[in-house]
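See structure below.
Complex shown without one protein chain; remaining protein chains in place.
For chain A:
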Amino acid sequence: MSLSAKDKATVKAFWAKISSNGEAIGADALSRMLVVYPQTKTYFSHWKDMSPGSAPVKKHGATVMAGVADAVAKIDNLTSGLLSLSELHAFTLRVDPANFKILAHNILVVLASSFPKDFTPEVHVAMDKFLAAVALALSEKYR
């Protein structure tokens, strides 16, 4: 299920349209994840406030989407491009990789609700594949 040239072009074109909203998308996706999948809160117990739209959620949402933006730029070689991020998630954060899928789903929900006209089925499948590829690259250094 690797990214075809068409997938990459679709992702880049869609990203160009939405990237200025990156921080808001990240905050919304993270908020949703913490509400709909409460088990993910275990990774953020050091935050004072995990409620939707809180300061730590906004800040971290921006961080996450900056990572996604980086991945778009490195779409031709995600494994090597995201190596240090993989090391971070594997050795320091030790996030169970099953959670990447959960966050990806919430990013897609945000894209659908915020950009209903642009988030066509073709864009949906390309973004789903892309986020799965990012998750795979992030899992690279785990074991």
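By definition in this document, a residue touches a chain if its C-beta (ideal position, glycine included) is under 8 Å from a C-beta of that chain, and two chains touch if they have at least 3 such contacts; residues count from 1.
Just so it is clear, contacts and distances are computed from a predicted model.
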Among "Myotubularin related protein 6", "Elongator complex protein 5", "Hemoglobin subunit beta-like" or "NADH-ubiquinone oxidoreductase chain 6", UniProt-listed name of the chain not shown: "Hemoglobin subunit beta-like"
Of A:Lys12, A:Lys74, A:His105 or A:Lys141, the one touching the omitted chain in the full complex: A:His105
Touching residue (missing chain; options A:Ala9, A:Val36 or A:Ala66): A:Val36
Touch residues of chain A, complete complex, unshown partner: 31-32, 34-36, 52, 105, 108-110, 112-114, 116, 119-122, 124-125, 128
